[in-house]
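What you see is the complex with one protein chain gone and the rest in place.
On to chain A.
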């Protein structure tokens, strides 16, 4: 008799588990693509650098300065992106 785990019972009723965001089904033996997809997902969410940072305790001053710098860089990049998109939109309109 095949053993049904609690997870499979849970999955048949509720579709999420702690790692289900990082879990991908393989269709028809196409493992290579799925592995790439997994890697891409992890990279896009910056899992490895974050784990490396969390491995050792970071003192509050260092952490504060790092977060402040990261947040500014994200904000700046987003503003530039918005301006570029606006320019492209105007160009596409024909101006």
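We take it that a residue touches a chain if its C-beta (ideal position, glycine included) is under 8 Å from a C-beta of that chain, and two chains touch if they have at least 3 such contacts; residues count from 1.
Here is the rule we go by: contacts and distances are computed from a predicted model.
Missing chain, UniProt protein name, picked from "Ribosomal protein S11", "CASP-like protein", "GST C-terminal domain-containing protein" or "Isoaspartyl peptidase/L-asparaginase": "Ribosomal protein S11". When you scan A:35, A:67 or A:90 for touch with the missing chain, the hit is A:35.
Not every partner is drawn; the one left out touches chain A at residues 2-8, 11-12, 15, 19-20, 22-26, 29, 31-32, 34-35, 38, 42, 47-48, 50-51, 54-58.
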